[in-house]
Each structure stands twice: as C-alpha cells, then as structure tokens.
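One structure is given here, and the rest of the page talks about it.
Presenting subunit A:
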Amino acid sequence: MSEFEPKIVAFVCNWCTYAGADLTGTSRIKYAPNVRIVRFPCTGRIDFMLLLKAFSQGADGIIVSGCHPNDCHYTSGNFHARRRWMAFRNLAEFMGIEVERIQFSWVSAAEGAKWADLVNSTVNRVRELGPYDAYRQMAASSWQ
Partner candidate 1 sequence: MARIGVFVCHCGENIGATVDCARVAEACRKIPGVAHSVDYKYMCSDPGQTLIREAIAQNKLTGVVVAACSPRMHEPTFRRVCSESGLNPYLCEMANLREHCSWVHEKSDVTTDKAIDLVAMLVEKVKRNKPLHPIKVPVTKTALVLGGGISGIQAALDIANAGHKVILVERDPSIGGHMSQLSETFPTLDCSQCILTPRMVEVAQHPNITLYTYSELESLDGFIGNFKTRIRKKARSLDEKLCTGCGLCTTKCPNKKIPSEFNTGLGMRTAIYVPFPQAVPNKPVIDREHCTYYTKGRCRVCEKVCPTQAIRFDQEDQIVEHEVGAVVVATGFTVKETDFFPEYGYGKYKDVINGLQFERILSASGPTLGEVKRPSDGRVPETVVFIACAGSRDPAKGIEYCSKICCMYTAKHAMLYKHKVHHGQAYVFYMDIRAAGKMYDEFTRRAIEEDHVQYIRGRVSRIYERNGKLIVQGADTLLNAMPVEIEADLVVLATAGVANEGAEALAQKLHVSYDSHKFFVEAHPKLRPVETNTAGVFLAGACQSPKDIPESVGQASGTAAKVAALFSMDELTREPVVAVVNRTAPPLYSTCVGCFLCQSACPYQAIEREEIKNRNGQVVKTIAKVNPGLCQGCGTCVAFCRSKSIDLQGYTHEQVYAEVMELLS
Partner candidate 2 sequence: MTSFSNLYKPYLLRIERITEEAPGVRTFRLAFTDQQEKERFHFKAGQFGEYSVFGEGECTFCIASSPTRSDYIECTFRQMGRVTSALMNLEEGDTIGFRGPYGNVFPLEAWQGKSLLFIAGGIALPPMRCVIWNALDWRDRFKNITILYGARTVSDLVYKHELQEWQTRPDVNVVTTVDPGGETPDWKGKVGFVPTVLEKMAPSADNTIAIVCGPPVMIKFTFPVLTQLGFEPDKIYTTLENRMKCGVGKCGRCNVGKLYVCKDGPVFTYAQLKEMPAEY
C-alpha cells in the first residue's frame, strides 16, 4: 500500500481556485504532485457526469473547488453548483459511491496556502483509503 500514489483530478473554476493555485505557485508552497487541474470558467459549468467519468477512468479522488459563496465571478454559479453537488453527493452516497473521495471546497484567489492544504489533505486521505478498486473493477468488468 505504501507505493500507492492516488490519482487526483481537480475540477476548478478559473477565477478563484485556479487563481488560488496560481498563487500557491507564486508563493512557492509545495504540495503533492498527484493532482491534475482541469480548468472551468465557473463551478457552475462542472457537469456531475465528469466526476463519474473521472472515477471510471481510474481517478482515486476528486477535488471540486471554486469561489466562496458571494465571491463568484458570475455572481451565482457557485450557488447553483453547491445545490447540484449537494444532490449529487447524497445520491452518490445512497448508491454506495465512496463520497469521501470527493472533496468539495471553496478556495479563493487569495488562498494559495489553502489550495496546497486541500491537495495534501485530499491526497493523504485518499492514500489512506487506497485505490478506488470497487469503481475501477466495475469499469473493468464492463471490458470483460
């Protein structure tokens, strides 16, 4: 298990979290290299199907992050996203998806350190949870 390095996909909005992650860089704060950022204009744009796709493709953990409430560049995209996540998370949990592998977060453009913490804590948690074999097996069994 110690060699297991989780694959984490981060779906982030352009205006807050992406910029926050930029700040992490400019501040030279180090974090785990397991994460790959996919940039969206807004958390409102993040389709829940993409989360499913990420798991089916072998992601072990997912970060979804955008602007804090009231900070949305588009005024309310994050509020809509929040409701969508809420419904999605409950449903996923009801279907037995390991929702602790999905970390929703607000990281502002000023929270470079928070972004590093978020990545590290997610990586650590997912590392403890181990690879998401259950989901991967389902996907693989479809490939007989």
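Here is the rule we use: contacts are C-beta pairs under 8 Å (C-beta built on N, C-alpha and C of every residue); 3 or more make two chains touch, one makes a residue touch a chain; residues count from 1.
Regarding candidate selection, all candidates are chains of the complex that A comes from, given by their letters.
Remember, it's a predicted structure, so these values are computed and weren't measured experimentally.
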Subunit A: touching candidate in this complex (1 or 2): 1
In the complex with candidate 1, residue positions of subunit A that touch it: 7, 9, 14, 18-19, 21-26, 28-31, 33, 36-42, 44-48, 50, 53-54, 57-59, 70-77, 80-81, 84, 116
